[in-house]
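Of the protein chains in this complex, all but one are displayed in their positions.
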Amino acid sequence: MVAFIVRRVIAAVLMLVIVSVATFAIFFLIPRALGQTPEGMASRYVGRDATPEAIQGAVKRLHLDEPLVVQYGRFAKGIVAGQEYSIGPRMVQCPAPCFGYSFNNNQPVWPTLLDRLPATLSLAIGAAIIWLVAGVSIGVISALRRGTLTDRLAMTVALAGVSLPIYFTGLVSLALFAYTLGIFPGGGSYTPFTEDPVMWFQALVLPWVTLAFLYAALYARLTRAGMLETMGEDYIRTARAKGLKERTVVSKHALRATLTPILTIFGLDVGLLLGGAVLTESTFSIPGIGKLVIDAIRGNDLPVVLGVTLFAAFFIVLANLVVDVLYAVVDPRVRLS
Amino acid sequence: MTTPSASPAPGSFLELRDLRIHFPTEDGLVKSVDGLSFRLERGKTLGIVGESGSGKSVTSLGILGLHKGGRAKISGEIWLDGEELVGASPDHVRTLRGKKMAMIFQDPLSSMHPFYTVGQQIIEAYRIHHNVSKAVARKHAIDMLGRVGIPQPDKRVDSFPHEFSGGMRQRAMIAMALSCDPELLIADEPTTALDVTVQAQILDLMLDLQREFNSALIIITHDLGVVAELSDDILVMYGGKCIEYGAAEDIFYRPEHPYTWGLLGSMPRLDREPTERLMPIKGTPPSLINVPSGCAFNPRCPYRERTGGKATTEVPQLVESDGGHLVRCHMPREERRAIWENEIKPMMEGS
């Protein structure tokens, strides 16, 4: 197990390097290949109608004229050893891990990421709990009442959940529950838990439900399919033959087997969301990682994009690892090697 | 066994009367069991044989009430120790399962839950019917594993099914089924997929245990050899129906149905290569949705011409041939016996 984890961590680090190189290439190599000059790139990061001198200054300051390898080396060195950076009257130290400074608002990337993480965590974890509980319960009930009105109704709602865009459901739920009925606070009211737990909760209810709706729908369908399959397994018949109550058969025998593959998907989904729930965060104006990265992409803010990409990749790798280990714990047939 | 009556005949522990289990499917009604009747006493063993798909498993699950609540259409009567089970409430039948009647399933790997240890699964079975602590149940589970011949049962009790060999798994399955001393034990192909030595051990074990508990035992197989040495009576199933029933001796030494002859002929014998089987049954098992008209066996029967066209038009009745020996064939008894004595038996012995 330890050897397994060590191996996986090494693989993960390698993967992060590859991801960072790829992101670099997308932002530097491809534009250059398409004929973009360093000046052309720099012109995005200065005020409009900037003088050629100002653009040259930006090229130098952002090192856009250096070969890609040198730039990448600088970036990698910053992560390991930190970096010095001029803010004008003096130099400031960007301590390791230094992911650089935003091209657009000059904020250091790493502290920004850490600052945005709690919002994303709050959103992802809260929504995950809701969708897991709701999705699985609906899926189980649907499977057990297969073909009934309940089943068909649940699956129709699930289909809607899967196909409606969050942007739409989010704005509609805001219009209804926040601005018309006034039950929940409106968009942009996210407050950190440490500041005001009650407000934190109230402000997150709608985003949670909106995000969870999509996933719950997905999970209900998955659970239903898995449950139907499991209920046909021989060992379920055995459990019944022992004289077990149906409730026990479902909860102890069927659910355990059904949930195992769902656990895998769940782990990966949560891992993915920790890299930012772009649509939900944008819709509800939650200052999370997803909102950060979508704005950074729109603003060609390479250091931020790179930082979030690595951050997200880290969570995905971590989620993979956790899922693998958990799977081994849950399913005794799986051996980590 | 012949005419159903309102109450069970005295002395019979299990009795099926005209049991029918039909499954409505998209393709049509699957008549998996279609009018099955038999009787079994305590301490006795009934062997049910028949090809794959003849309805053996469906019958045994039907007895345990495991089709209840599903889409199966069940009719007829199942009497167990004076109680009728077809009409009984599912929850009542559930309380009988495991304790009053238990089952050893066909494929022990898929029939045991992969995520729970063998011990946990036996403990669970025991504690459903016995209000004891986990520790007591665990001790019992270790006992049971020891009794079925698992070495180091106190260690293996914590193993998972996939960590057992096939034979050990089957033993564990038996230990689980026997953990509550069932009065009726149904073993569904308990030895398929096991090698011959292990097969013999397992069969011996079951007989021993049966004797110990004086339970009624049903052994299901499509392999006549397996039941030969264990069974008191044998029931031959074909297409959801009983086509021959009798004492083991009758079936082995005086079989009267052409299908049974085929089964005997295709018995694997140690002194012969399987390819040299004397009389393999040609053709495929019948569809249970569109059962062949007349005698269900007629498309595969070499003797159907000898029944004067009745084979394809009229369903033969299960008729008593000798004391308790029942056969479902249009051919007259004498002709059947003559064919067996003059044509089949010499061929089987000769080769």
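Per-chain numbering from 1; labels A and B assigned in written order.
Note that in this section contacts are C-beta pairs under 8 Å (C-beta built on N, C-alpha and C of every residue); 3 or more make two chains touch, one makes a residue touch a chain.
Here, contacts and distances are computed from a predicted model.
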Legend entry - Omitted chain (choose from "Succinate dehydrogenase subunit B", "Pyruvate ferredoxin oxidoreductase", "Fe-S cluster assembly protein SufD" or "Peptide ABC transporter substrate-binding protein") - UniProt protein name: "Peptide ABC transporter substrate-binding protein"
Legend entry - Chains in view that touch the one left out, judged over the entire complex: A
Inset, instruction - Could you tell which one of A:Arg7, A:Arg44 or A:Arg333 touches the chain left off the display? - result: A:Arg44
Legend entry - For subunit A, residues in touch with the removed chain: 35-37, 39-40, 43-52, 54, 57-58, 60-61, 86-90, 92, 104-107, 112, 115, 171, 174-175, 178-179, 186-188, 282-285, 287, 291-292, 295, 300
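Keep in mind that, in the parts below, only the chains that are shown with their structure count from here on.
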Inset, instruction - State, to the nearest whole Å, the distance from the C-alpha centre of subunit A to the C-alpha centre of subunit B. - result: 55
Legend entry - Touch list for subunit A against partner subunit B, complex: 233-235, 237-246, 253, 256-257, 260, 330-333
Legend entry - Touch list for subunit B against partner subunit A, complex: 61, 64, 66, 69, 94-99, 102-103, 105-107, 110-115, 117, 121, 124-125, 128-129, 160, 162, 176
